[in-house]
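Structure in structure tokens, see below.
The complex is shown incomplete by one protein chain, all other protein chains being positioned as in the whole.
Here is chain A:
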Amino acid sequence: MASVLGRYGRKWSLGCVSYHKNYLPRFSTVAHSAVPSEPIQQQQAGRSMNLYSAINQALHIALESDSRSYVFGEDVGFGGVFRCTTGLAERFGKHRVFNTPLCEQGIVGFAIGLAAMDNRAVAEIQFADYIFPAFDQIVNEAAKFRYRSGGQFNCGGLTIRAPYGAVGHGGHYHSQSPEAFFCHVPGIKVVIPRSPSQAKGLLLSSIRDQNPVVFFEPKWLYRLSVEEVPEHDYMLPLSEAEVIREGSDITLVGWGAQLSIMEQACIEAEKEGISCELIDLKTLIPWDKETVEASVSKTGRLLVSHEAPITGGFGAEISASIVERCFLRLEAPVSRVCGLDTPFPLVFEPFYMPNKNKILDAIRSTVNY
């Protein structure tokens, strides 16, 4: 039956991703980001671990390096429903790692207050689907605090972590990808990692960043994605996209768990002679327009893919911005292969999802436009 088709393609391990640093110099749109970057190609011995272990390690490091940092949320004390917070309460004590009652609005409001007093608050929302009661706090309080106080106050120490995305059987309320709602809010950053080593570096950067960050973790990859992760404290720069696969015929842009699907499509397209360039956006706002622009200037074609519904999804912003910048260079309309415009379905998940074949079809039709 339909559910058998599932997402078996997702077993792809992202362990063989290589890092390319040959793209144009950085962002000009970002105000300031005092985040030093340590390239992780250092010969530091890594340990093989999955996504939740990498995030766990990042949290351990974050709490260790700053005594005024706190991790809290529903059920984080025993390790959390996805084990991301195991060992934290035992190591740092119940005053720094604690459970909250079931109230997302309360959790985020509380976190903003803590951050406003120069602490680092890492609030966990158990599933991104539950973040909506806290939406008012994030949009109206966290994002605008610095602006409306003329720089006197800020909640830069705030980081909100939430597992997002489809998982094969999540249904309506355990599978949503709400990143687009938050990308519409100036004042916060939205960061989405694609793999364990990325997650650790990006999470540490997000926690230490001077701006409030909403950090979405692809729950599908918590156990499935395994790779070598360096054990030391390292940070990856925010607002820098990364070209994870070089190509010359078409540029594909994505983030999070969707990248593994796109990578499979790229490999299949390669067999047909289409050379695909794959970019991981990493930070959705403020996003690295220069890297994507440089890539599209090279290839002349763009395809964006995400799990969230197509209308109003972040792919629309990317498409509009790139068309503004690369209109004369584009050889074909920008293609968006995304979730359908329906609520996230239960049994129909395989039809809803932007899977490898849909992406492949789109690659072909864009290249043959």
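FYI, contacts are C-beta pairs under 8 Å (C-beta built on N, C-alpha and C of every residue); 3 or more make two chains touch, one makes a residue touch a chain; residues count from 1.
What we mean here is this: contacts and distances are computed from a predicted model.
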Absent chain [UniProt protein name; select from "Guanine nucleotide-binding protein subunit beta-5-like", "Pyruvate dehydrogenase E1 component subunit alpha", "Origin recognition complex subunit 1" or "Golgin subfamily A member 7/ERF4 domain-containing protein"]: "Pyruvate dehydrogenase E1 component subunit alpha"
Option from A:174, A:282 or A:306 whose C-beta touches the chain left out: A:174
Which of A:177, A:211 or A:335 contacts the chain that the document leaves out: A:335
Contact with the hidden chain (one of A:105, A:275 or A:321): A:105
Residues belonging to chain A that touch the chain removed from view: 1-3, 74-75, 78, 99, 101-103, 105-106, 129-130, 132-133, 169-174, 310, 335-337, 340-343, 345-348, 351-352, 358, 361-362, 364-366
